[in-house]
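Let me begin by handing over the structure; questions about it come next.
Just one protein chain is left out here, and the rest sit where they should.
The block that comes next holds subunit A.
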Amino acid sequence: MDAIFWQQMVNGLTLGAVYGLIAIGYTMVYGIIGMINFAHGEVYMVSAYLAAIAIALLGFFGIHSFPLVILGTLIFTIVVTGVYGFAIERIAYKPLRNSTRLAPLISAIGMSLILQNYVQLSQGARQQGIPTLLEGSLRLHIGDDFVQLTYTKVFILVAAVLGMLALTFIIQKTRLGRMCRATQQDRKMAQILGINTDRVISYVFIIGAAMAGLAGVLITLNYGTFDFYAGFIIGIKAFTAAVLGGIGSLPGAMLGGLILGIAEAQFSGMVNTDYKDVFSFSLLVLILIFRPQGLLGRPQVTKV
């Protein structure tokens, strides 16, 4: 294994961690109400703008130390993006809770267009950028060659892992998590047992959006540039990751994201960049042929 291989692993891991964080939003919403929230990519896009606004505001107040800036940006972005998630659910999906399954899907596509146009009109259509906050990089020598990792990438990996751990803790260990799991297993039964499922659904949207908010901050730090259309491609990729890992499964979303990221990077490196998306989607098709429920998804049992 040479340095180039490991460099591509690093590239794939950082990209995949971000896909995974966004995929969580898709998978949680699907798990709990069985709909695909197509506006989720746009939630990430909004969070990128929020992150830039937070960084600019903090700079304006004279706060320049990296840990403070990043902490402030993370709190601001995650909270406000959570509010967006909550509002989207209330406005676009809750009124349709008892209609046909396809209605919220159309409403989600509408929401996605509204968010895109709203950001375009309020923030302008230009490419936005933020200055590099964290300079410098780590260089690991392997043989004659080296693997180079910017500190930003190290930060992304650490933050993504911490975010995932926090989420797993919430879902597995807390009261809120138990309510989420109960609602996911059987909404009607949970309701009978006294769980306010509407509120649980709201929480799920907030958590999903908060994860997209975290991803938004990380991506904005890493690439430094975004526009109102940025949510589209990454949303599609994250959705693919969610399906790959098994939609409805949290570890599946993260695993799917990592596999997708690494597959893209390694295929680009070994074969050709032009066809990396063809390769990742062929991989998706193959996995779905042999495991229709995705890698870690539970098979759907038809209740008679």
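Definition applied: a residue touches a chain if its C-beta (ideal position, glycine included) is under 8 Å from a C-beta of that chain, and two chains touch if they have at least 3 such contacts; residues count from 1.
Everything below uses one rule, namely that contacts and distances are computed from a predicted model.
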item: Per UniProt, the name of the complex member that is left out, chosen from "Protein translocase subunit SecD", "NADH:ubiquinone oxidoreductase subunit L", "Rod shape-determining protein MreD" or "Branched chain amino acid ABC transporter substrate-binding protein"; value: "Branched chain amino acid ABC transporter substrate-binding protein"
item: Omitted-chain contact residue, chosen from A:34, A:110, A:129 or A:292; value: A:129
item: Touch with the omitted chain, as defined above, among A:26, A:84 or A:226; value: A:226
item: Interface with the unshown chain - residue positions in subunit A; value: 4, 7-8, 11-12, 14-15, 120, 124-132, 137, 139, 146, 148, 150, 219, 223-227, 229-230, 232-233, 264-266, 268-269, 272-274, 276-277
